[in-house]
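These notes are about the structure you will find just below.
Only one protein chain is missing from this complex, and each of the others stays in its spot.
Moving on, here comes chain A:
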Amino acid sequence: MIFDLLYIKKFTSVFKPLYVHLDLNLFEMKKPNYKIFSLIAAVILMSYSFTDRKDDIENAGLTLPAGFSAATISENIGRARHIAINKNGEVYVRLAKLVDGKGTLFLTDDDKDGKFEVKFSFGDFSGTGIYIKNGYLYASSNEEVFRFKLDKEERVIDPNNPEKIITGLIAKNQHETKSLVVDNQDNVYVNIGAYSNSCQVKDRSLESPGMVGCPILDSAGGIWKFKADKLNQSYNNGEHYATGLRNVVGLDWNNATNSLFVMQHGRDNLNSSWPKLYTEKQSADLPAECLYQIKKGDNAGWPYMYYDQIQKKKILAPEYGGDGKKEADSKFINPTVAFPGHMAPNGLLFYTGNQFPEKYKNGAFIAFHGSWNRSPLPQEGYYVAFVPFKDGKPSGDWEVFAKGFAGVEVINSTRQAQHRPCGLAQGPDGSLFVTDDVKGSVYKISYNQ
């Protein structure tokens, strides 16, 4: 294992609070000393302009629709992924990377100053999924799902002894995270992401064809359904609920339709793998990031097709004989909403609160983590979007709801984004919480009109 490790020297500790791309600058600085003066001056000036406390910045740096405001309730808590909020407004956050050996944080605001502190942390496993339902807190690692019994205040009773309800799920490097949601009948739905981009014989390679009868789909690339109250379930006693979903990070149960909705991360590399068929621009825009309503037995078509939001068609994947125009088998389900490509939808939440204006009721919020595979074109996403719903169907176009997480206008390299929205949750008072897994901020968005 030692041989697998790479090391990067850390030069940056002193300048940590500054823009990430300053780090680069410091690396480059090593030789020509005549630059040092101007750089130091730049660093001092820039850091001076950043000495403001975060909460002094209006709306925590976010741009929101009129009448809304935002504040950061926590900062620097770690790689904050999905989030769950109990009935008293206390917050559980899953971490992609352990902090002090623990993977879940419990945050409370005991002194009621609007800032939440880590009350305790628990669970020696990192990961993404977390959900509260019927007296239990569910949390997933990349291979397993645990649940912790909650007391009547919805606090974890025994943080050291969760029940392991699901085990042995596939995690082969790519798309490892296991997002989850629980329905009203005590069923747990878990995403198992495909460990591949498009099931090519040689993953992400130039013009490599797709594997015949993509074998990945047996155990990944879909949603599996399990019982909430049974221990040690795995593939043999779970139900293969839906297939053809490359990777789902954001998912939610919609109580208006009583069905599962998921946000798929669409495939990458149309241009880098198929330069004769797709220009860089087409590859940046395509394929759509899709919101799907999922019923038992649905097949969303990965890896055989992708959805083209410009032609508004299901298109045969180039790995399986497609040319960007040939349509795919119509048996594959259609998306409910198709967003531009690569924006990486990591959080999905149907809003059921009473705080926001009527327009938002039962609508979908989507946290777009932000793209990388639009390069060399500028990146997109890094915001929270909203889709209005009426009677279980979209009732208008999607729109950007909260933007400005990245802290910079144009993002060319992903690392320039200072914050990336990831998880979403609704507080008991109807405010919306958003996590950031770069710097570990938690935002609270409220309507004050």
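Definition applied: contacts are C-beta pairs under 8 Å (C-beta built on N, C-alpha and C of every residue); 3 or more make two chains touch, one makes a residue touch a chain; residues count from 1.
Assume contacts and distances are computed from a predicted model.
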item	value
Among "Branched-chain amino acid ABC transporter permease", "Cytochrome C", "Ferrous iron transport protein A" or "Probable DNA metabolism protein", the UniProt name of the subunit that does not appear here	"Cytochrome C"
Omitted-chain contact residue, chosen from A:Ser234, A:Ser375 or A:Ser446	A:Ser375
Absent-chain contact - pick from A:Ser272, A:Asn299 or A:Asn334	A:Ser272
On chain A, residues whose C-beta touches the chain left out of the figure	4-10, 20-22, 24-32, 35, 38-39, 41-46, 48-50, 52, 96-97, 173-174, 176, 202-206, 208, 269, 271-272, 372-373, 375-376, 412-416, 437-438
